[in-house]
Each structure stands twice: as structure tokens, then as C-alpha cells.
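What you see is the complex with one protein chain gone and the rest in place.
Coming up: chain A.
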Amino acid sequence: MSAGASTTTGRAFEKARAQGRAALVGYLPAGFPDVDGGIAALRAMVDAGCDVIEVGLPYSDPVMDGPTIQDAAQRALEGGVRTADVLRTVEAVAATGTPTLVMTYWNPVERYGVERFAQDLYDAGGAGLITPDLTPDFAPEWIAAADARGLDKVFLVAPSSTDERIAMTTAACRGFVYATAVMGVTGARTTTSDLAGPLVARTRATTTLPVGVGLGVSNGVQAAEVASYADGVIVGSAFVRVLLDNADDRAAGLAAISALTADLAQGVAGGVRA
């Protein structure tokens, strides 16, 4: 069976594929500018065309994040965001029917309790976890907890991954596979990476799961370029940037989020060409 067919996330990718386009995956950290403001922004992303949502769990030591996401996560933490707020955000966004995953560094999950986190995420309607600092070979507890509930397990593959590790990783994934397109941290870039295409091809050779490409996409033109070879285009920093740039005017921030989403959605549908 196609593992991708078994979850709501997989179905969102399949729907996009059936429409002849890539899926648009949008990320924001929970709690920024505050919990309700973050929920409003994520809902705007859903309304304007995101197929899958990633809710970031702000963490004090985010080694994979570039300055933009670090800045927002730090502000969320300073605002007092808690793990429970992340789950509340998931619940509010998942209620739209759009698959909603949590992207989190590992320690907050371990601290919350792996079983308890999995259950509370499931109860909130969350689709699963994306784990940037947890690889399948060090994830037996999470894999067991996710398998018991049918939650998505999205692990990352990188340009530096060996074919053997890509196979090991995709075998452990459910929902989709997250391909990090460049060697580096998150953050909008002016051009997308030429490392991404070959990585997607190597990943596809091991799995029927959809492959999403992340790190660096900030506009429709780049989204279209990535969509030409990937099943999903993952956008994070660009959304965060929009909120940071409109910190003093929430209505303007939401409008800008909607506009960016629409541009990216057009891009993944092939409607924007460089």
C-alpha cells in the first residue's frame, strides 16, 4: 500500500497531485505575535491556499533555524508561550480540516512525555510531527507512540545523506518526507538550491511517499521552480518575515499573509513562471 494514502496529510498531497500541482505547506511558530494572532495567521494561510500546515513549537535552542524564525520563536517564548498553547493552536487550525503537523525540536516532547504528547496531539486533531533534530535511528519511543495512533512521522533527508540513510529514513516516515534543499539553516534565499532536485530524485527512488522540499522558498516564482520536481513546497521563513514586517498592524499582517499564500499557491500550480 502507499503509506501516503493512510493519513490526512497523504491525502492532501494526493489531492494536489490529482490537480496536477504540488502541495503548498506553510509554517509558522505558535505564539507569534501571540497565540490568537498566530492562529489567525495560520487560518489565513489555510483560507488562501495552504494544503498542509506546520505549527512550530518555539524552543530555546533552535539549531536548525535561521535568524528570522529564531527571532519569532524567541519573541513567542518571551511572550510566555507554552507547549499547551502549541496544542491549542493545532486544535484551532486542524478544525479547518487542513492537516496540521507540529514541527518541533525533540527535548520539549521528551519533557512533556512522548506518550502523553502523542495522545494530546492526536486528541487535538493534529496529524503528526516533523522532527528536525530527531532521526529514525534515535526515535524508537516516538515511532512507537506515532504508530499506535496513526500519526504522521516526518523525518528529514539532506543533500549529505547517504542513499542508505535516505532509505532508512523514508522507511520510517509516514505522511510525507521532508527534503532539506540546501545545506544550511532555514531562511529565505534569493535563489533556490540546485542540490534539491537530485535529493528529491534519490528520495523518490526509495519510497512512494510524497516528498516536500523545504528551506529557502519565499515567492511564487521559486515555488513554481520547486514544484516542477517536488510533491510539496514548504515555506516558513517568508511567512514569518511578513508577520515581523507588519508587527504593528495585525490587519495588514494578515492581508500580507493572504497575499503571499496566494502568490505561492499560484506558484505551486505552475501559474508563475520565472
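What we mean here is this: a residue touches a chain if its C-beta (ideal position, glycine included) is under 8 Å from a C-beta of that chain, and two chains touch if they have at least 3 such contacts; residues count from 1.
Everything below uses one rule, namely that contacts and distances are computed from a predicted model.
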item	value
UniProt protein name of the chain not shown, from "NADH-quinone oxidoreductase subunit M", "Cytochrome bd-I ubiquinol oxidase subunit 2", "Tryptophan synthase beta chain" or "Simple sugar transport system permease protein"	"Tryptophan synthase beta chain"
Given A:7, A:89, A:180 or A:237, the one touching the chain that is not displayed	A:180
Options A:9, A:83, A:98 or A:218, residue touching the unrepresented chain	A:83
Interface residues of chain A (partner: the chain not displayed)	59-64, 66-67, 70, 74, 77, 82-83, 106-112, 132-135, 137-138, 140, 155-162, 165, 169, 180, 182-185
